[in-house]
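Only a single protein chain was left out; the remaining protein chains are all shown in position.
The block that comes next holds chain A.
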Amino acid sequence: MSASRFAPAALSAPAVLALGVALLLPLGGIALLSFQGFDFDKGIIPRWDLANYASLATDSLFLEALARTFRIAVIVTVICLAIGVPEAWIIHRMAPRWRGLMLLVVVGPLLVSVVVRTFGWMVLLGGNGLINQGLRALGVPGAPFRMMFTEFAIILGLVHVMVPLVVLAVWASLGRLDPALARAAESLGAGRLTAFRRVVLPNIMPGILAGALMVFCLSASAFATPAMLGGRRLKVVSSMTYTEFLNTLNWPLGAAIAVLLLLAILAVTLLWTRLVERRALRRLGVG
């Protein structure tokens, strides 16, 4: 009798414990750290105030990095959707024997380590890289172009690894879709594109929105790709955090930056689910 009352708590205990110890504890530590002071000679000064946040609010470098972070995340998300959604639809309509192979190709970038993948882009994009060599050989005016250490390079690198996430999220939605829907639309006079836009697209919205959110969050908090392709001067918030922690050794300021990034991403996520996702899902009767 009484055992069954505690069973849910007992069963979820390991997960709660792991989550608590591995995530909430360090996160709380970071949050506490962000209120403390720092001196180059004395190190961390134990005090409790919002000085770090106040200084960040007026720090043009930080604000610039924050704006860049979100600009990149939004652009990456939009491009990933533009590529990933049609890609998933096309693969979905392929013959079954091609589908598995194509999915494997799509997921490919996820199977390669981020450092290796990013070095690959550096080889391609460098001033003397493969792309510029090719352009020069073709006699394209203006070549070589500066591509490394630009936002373009960061976006390219992120899109490359994020597209599979959209494809997989949309793929799951497509699997739940009645395959007769598109045919019904076509039999009623809709061309293939119209059938996709008017009938398929609204019904795979949950997958698209989930994919978009995943890509946005991962892009906004990405570290390795922006750090390697953006270089030392083109900072995003996560690479700025890294610098404060490991170069300047100003841990409290780094912690404050990390907390702000976390809050910003959390705010966007909440707004997104509240405003966009809920409306889309209500129409489908899911939410």
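By our rule, a residue touches a chain if its C-beta (ideal position, glycine included) is under 8 Å from a C-beta of that chain, and two chains touch if they have at least 3 such contacts; residues count from 1.
Methods note: contacts and distances are computed from a predicted model.
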**Item:** Options "Citrate lyase beta chain", "Aldehyde dehydrogenase family protein", "ABC transporter ATP-binding protein" or "Deoxyribose-phosphate aldolase": UniProt name of the undisplayed chain
**Value:** "ABC transporter ATP-binding protein"
**Item:** Per the touch definition above, residue among A:190, A:218 or A:249 touching the missing chain
**Value:** A:190
**Asked** Residues of chain A in contact with the chain that isn't shown?
**Response** 178, 180-181, 183-192, 194-195, 198-199, 202-203, 283-285
